[in-house]
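What follows is a structure written as structure tokens; I'll ask about it next.
All protein chains of the complex are present and in place, except for one that has been dropped.
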Amino acid sequence: MGSTYGKIFNISTFGESHGSGIGVVIDGCPAGLEFDSDFIQQELTRRKPGQSRITTQRKEADEFEVLSGVFEGKTTGTPIALLIRNEDQRSKDYSHIAAQYRPSHADYTYQEKYGLRDYRGGGRSSARETAARVAAGAIAKTLLKGIGVRIQAYVSQVGAMRLEVPYTELDLSVTESNAVRCPDAEMAGKMFDYIDTIRKQGDSVGGVVNCVVQGAPVGWGEPVFDKLHAELGKAMLSINAVKGFEYGSGFEGVALLGSEHNDPFYLEETGQVRTRSNHSGGIQGGISNGEDIYFKVAFKPVATIMQDQESVDQHGDKAIVQGKGRHDPCVVPRAVPIVEAMAALVLADFYLRNLSAKVPG
Amino acid sequence: MGSTYGKIFNISTFGESHGSGIGVVIDGCPAGLEFDSDFIQQELTRRKPGQSRITTQRKEADEFEVLSGVFEGKTTGTPIALLIRNEDQRSKDYSHIAAQYRPSHADYTYQEKYGLRDYRGGGRSSARETAARVAAGAIAKTLLKGIGVRIQAYVSQVGAMRLEVPYTELDLSVTESNAVRCPDAEMAGKMFDYIDTIRKQGDSVGGVVNCVVQGAPVGWGEPVFDKLHAELGKAMLSINAVKGFEYGSGFEGVALLGSEHNDPFYLEETGQVRTRSNHSGGIQGGISNGEDIYFKVAFKPVATIMQDQESVDQHGDKAIVQGKGRHDPCVVPRAVPIVEAMAALVLADFYLRNLSAKVPG
Amino acid sequence: MGSTYGKIFNISTFGESHGSGIGVVIDGCPAGLEFDSDFIQQELTRRKPGQSRITTQRKEADEFEVLSGVFEGKTTGTPIALLIRNEDQRSKDYSHIAAQYRPSHADYTYQEKYGLRDYRGGGRSSARETAARVAAGAIAKTLLKGIGVRIQAYVSQVGAMRLEVPYTELDLSVTESNAVRCPDAEMAGKMFDYIDTIRKQGDSVGGVVNCVVQGAPVGWGEPVFDKLHAELGKAMLSINAVKGFEYGSGFEGVALLGSEHNDPFYLEETGQVRTRSNHSGGIQGGISNGEDIYFKVAFKPVATIMQDQESVDQHGDKAIVQGKGRHDPCVVPRAVPIVEAMAALVLADFYLRNLSAKVPG
Partner (left out) sequence: MGSTYGKIFNISTFGESHGSGIGVVIDGCPAGLEFDSDFIQQELTRRKPGQSRITTQRKEADEFEVLSGVFEGKTTGTPIALLIRNEDQRSKDYSHIAAQYRPSHADYTYQEKYGLRDYRGGGRSSARETAARVAAGAIAKTLLKGIGVRIQAYVSQVGAMRLEVPYTELDLSVTESNAVRCPDAEMAGKMFDYIDTIRKQGDSVGGVVNCVVQGAPVGWGEPVFDKLHAELGKAMLSINAVKGFEYGSGFEGVALLGSEHNDPFYLEETGQVRTRSNHSGGIQGGISNGEDIYFKVAFKPVATIMQDQESVDQHGDKAIVQGKGRHDPCVVPRAVPIVEAMAALVLADFYLRNLSAKVPG
């Protein structure tokens, strides 16, 4: 249970870090959507390991195969299944931790919940699963692009190094031009060096990814439980290593007064209703209001480090977990496409849900 | 759509601020649970308006009627329906804003999404709906209490006034002894005065509610999308006025190194696996690890203020929204039982979901 | 669990035979639909007890109250809650069977499943619950009527007395003109007399309800599991006392050859694709093809009879269940509006689901 997301644009992912492969079934993608293989591959490549020396050196081509749901270059309305084979499995690397509980990993909780676990590379709990999300998210992005919705994420913080400039003053088109995926080149350089230092120490550090959605129409999101930001929050918090989510004014907005925080409405010359400020982050009452949707996602330092750590094993004995293998010293550069993918999946679902909001016609 | 939450312990709420009443149907509560009417009423009373001069003066007894699902003092396993009548409806208060869009309310987005809206007191978007959640949450709490799970929320911040002491150094049993629901009496006094000042200014201010869950066993939460903290995040973000959620080390944990952030495992004398620190917030890989679960929820300053505000109306004209009626100058004191209720609903659902994690027997 | 139906047009019913009342929450009805109270009441009246001497004499006005979701005569897009109070509860009638298991009722299975049960009149297992479905179904019918879909059910068989004429040769507009709801007046008279005879014997007898849906467009239903006829089947089989469902050629079609059974396509002068025969019952590959949808539903003789029956009780003792109280000697006349309501709920859901079948626009 728990590997399925979305009410209409519904995805089910499967696969483990060191099994045959990972994949996704999308049930609910409308028919007639252009299936853009190149774009899906491009998104997977943004996420894949080994992009620079500050990401894990695991070797994966992350090429996907279409198993179903596409015919003559278009989606058919029936389930789209995509499969990404695992190549660099190296199961031997993990035999030494078969019985050990790595600190702040899912080893202990999986073992207790299920009575057994695939210990190779974290099995199902590995962030490798997010490749399937990125593939599905690319299809959701294609759907959204057709109605002018654009989703852009970027790294705003690494460790304590924070980019204080709001997104409205950044050129997000340059995000992809550096390995950190921070749209401020100078800051990106500092962040890169810092991550590289951490890497050499065999340690890891956290970071923050910001995301901006532009072009979403008014009306996406549902009252009460399935508010747009509630689903965005769930989607982001479901990404490995995420510890927090905020949208619009977020935690800082708490200290404002209502008279400062409220976003006054005004009319554009076109007659379009707009707000003068956007503390609401583009969402009011859980429903998009046509302004930019923006939010932040906090990632902890990844748990895999190249240092010895105190722990216990499955047999109830003390253990020392040794730092071996490959790891990402800071996950946020590779998390950027994952955050975008999850945002796309949430928005595509609300787009389709909203088609039945009013009596049709 | 969107008024339903929970896979097994499933609730559907209904009702508007100024309709006949609000209520909830719970489908999936196990049979044989003691139905504790007094406790439900007590929880509703914690949430109800008019508790002190720093909460809205709307008069509501918030008494509930059991429509179904209870027989001879126990739940029957079939849907439990509870109804809370609206008493102090005063629809006339709202006629002046029938066509106006109140800034940072849901008026505009509902109107656009649905083509019409119940403008009386916000209709369905009113926080009055949360009474239904509190009633359902009380039943979930009863279920959880039976296995030793305790949920305690409290106010940790009002405006910029923040209680820096961690929950482990607080006496949470005194939370209910003051109107602010802050377990530090001195801080509570300052917060009360500050909120009262804001109230007199006809303004509002935000705050933060912390929540601690003790006694949850290992194993609650599901891999990948339905991680325990992802569902907690969604549930909290679905509460009116919430702008952010973090658990464990949260946004601050970003700046730590992995070697600092990881929680080493050790064995208690009982043989129980424990962690020396708890940056994980009791959740690893999306699954509870037996440690305390703790998280924070950020609430914005409520949008209703007693001041004139620039806006537009439904006809495309400029409008001045006048401050009238009743409002909560700061929502967090009344939000404490709501946060607890939503946490209980999430946990009860995972408790029941976890019954099928392993082959039974 | 199990009291919820529908993916988009989603209903949750609640209530027991002898509790406060029964009701329904509809989450997913589009906004802007005219809320036709008179029509809902009319449908409830078609189902209510005491219509003639061949139905149970329980006295229920079956008047409903709108608790939410309607504003100024239209649906708002948020949950519609309807409540029907129980009036003629007579709980005392049932005290003698508190511990007994009535043959072919749900007493034993509920007791074993839940460990307790509301024994008064069958509690949740009572067909009284279907009043909530009829109310919700009336709203679904209103939605469907707006696009020209008409649903008509009628009694085609009582005991062994079967109306052999196909629906295409019947005048379904006269169905409501007799107490049996059989559109053939002569047959209706015979059926009435037969049921009345059975009633006097303190016995009961089964029957069949046929249903015809006209005006449904091509495209409703989903591939594989959620085929239109599969959902219709589930919906019908979920009605109390139903033992079988067939559509189109049904069980009799088994004996035909493919060359006889296949429905050849032809073009109408309008260019509309039609089929020359309709063994498919308006559904091909699980999706409506624009022809009439028709199906049959088999109802067993109701289990409540006015005769003594061998049984056991909850304490593991032999027992004689005595025939007391009130009952329907044949359930099909009152089942006609229930079958229609369930068909409407299924179709309304597929109507809304189908809005996202293709890339919009």
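As written, the chains take the letters A, B and C, and residue 1 is the first residue of each chain.
FYI, contacts are C-beta pairs under 8 Å (C-beta built on N, C-alpha and C of every residue); 3 or more make two chains touch, one makes a residue touch a chain.
Everything numeric in this text was worked out from a predicted model, so none of it was measured.
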From A:I40, A:A81, A:I293 or A:V321, residue that would touch the chain that is not displayed: A:A81
Touch criterion as defined above, residue of C:G32, C:G286 or C:G325 at the omitted chain: C:G286
Chain not shown: contacting residue from C:I54, C:V205, C:I293 or C:A344: C:V205
Touch list for chain C against the chain that is not drawn: 1-5, 7, 13, 101, 103-106, 108-110, 112-115, 124-125, 129, 157, 159-160, 198, 203-208, 218-219, 221-227, 229-231, 233-238, 243-251, 253-267, 271, 273, 275-276, 279-281, 284-289, 296, 298-305, 307, 309-312, 316, 318, 353-354, 356-358
Residues belonging to chain B that touch the chain removed from view: 7-8, 28, 30-33, 77-78, 143, 146-147, 223-224, 352-353, 355-361
Interface residues of chain A (partner: the chain not displayed): 1-4, 8, 10, 12-16, 19-23, 25, 27-28, 31-32, 65-69, 71-72, 74, 76-81, 83, 113-118, 123-124
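One rule holds in what follows: only the chains that are shown with their structure count from here on.
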Per Cα centroids, the chain farthest from chain B: C
Innermost chain, where centres are averages of C-alpha coordinates: B
Centroid spacing, where centroids are CA-atom means, of chain A and chain B in whole angstrom: 26
Chain A and chain C: spacing of chain centres that average the CA atoms, whole Å: 45
Distance between chain centroids, defined by C-alpha means - chain B, chain C (Å): 39
Of all residues in chain C, the ones touching two or more other chains: 8, 28, 31-32, 77-78
